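Below: one structure in structure tokens.
Just one protein chain is left out here, and the rest sit where they should.
For subunit A:
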């Protein structure tokens, strides 16, 4: 198992703490079957241009960090550009730290937070005294072509240029709620230190509500993201992973996407191993698979 990126520096008072939904996303994209699919889709033989990977609503940034630190294992190549968005400025700060730490951990050969085994255990004959340097050499390529571009305070994909995103991750606020919290106005993105305890509590509660409250069927925010997908994804090789819970009616969401036409399809992944608890979590993979999809991108050299 690829280690979970560290989020020990993140304050979870007002940022969503990585939980089973986040981990399902990590396990899904790094599963043998899925990464084989991704490696085929993003083969350098088809298109050499580096992957542009975006996570909308990063929270702690654990999913984006996982992809940024392990692109070779997941996508079969190490040349990736990553960018995160969140409506919460604190989450933006947390994300860049989580991503940079994860990439650095990988490069330094840290075993990560499993603590269960280090890669060293799998390399018999290596003197533990020298092991650090061996791992550094092994992972020397990590981080050289992995560039974190920015964290931006924004609603979903609002400022993204059309047809550029190769991989989009979204772990939405998916819990059905009677109403939706409004998006924060631009000014709230700036820190205010003069808050009373009660104001701070109110503000933290509000920011946390943005991480889970999904409105009708838990789908109000997710629907807005789905609407943006045909516009922001690279039409040739782009793929989006969106987490859903049972109450979001994943089968219906899937059908709706297939009705978009233009070769858009959706697959439900990770359904068979998530049956515990009262809610079923799945990952929806959305991409264009019609004629011409996953062939050389529209951009050409020169």
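Following the convention adopted for this analysis, a contact is a pair of C-beta atoms (placed from the backbone, for glycine too) under 8 Å apart; a residue touches a chain by one contact, two chains touch by 3 or more; residues count from 1.
In this text, contacts and distances are computed from a predicted model.
S.K.: As a check of understanding, state which of "Ribonuclease P protein subunit p30", "Vacuolar protein-sorting-associated protein 36", "Multifunctional methyltransferase subunit trm112" or "EIPR1-like beta-propeller domain-containing protein" is the UniProt name of the chain not shown.
M.R.: "Multifunctional methyltransferase subunit trm112"
S.K.: Please pick, from A:57, A:71, A:109 or A:181, the residue that touches the omitted chain in the full complex.
M.R.: A:181
S.K.: Which residue from A:17, A:73 or A:289 sits in contact with the chain not drawn here?
M.R.: Only one of A:17, A:73 or A:289 touches the chain omitted from view, namely A:17.
S.K.: Can you list, in ascending order, the subunit A residues touching the missing chain?
M.R.: Interface residues of subunit A facing the absent chain: 1, 3-4, 6-9, 16-21, 23-24, 26-27, 48-50, 52, 62, 79, 81, 83, 85, 87, 89, 92-93, 96-97, 100-101, 104-105, 110, 112-116, 143-145, 147-155, 158-162, 164, 173-175, 177, 179-186, 188-190, 205-206, 208-209, 211-213, 215, 220, 224, 273, 276-279, 297, 299-302.
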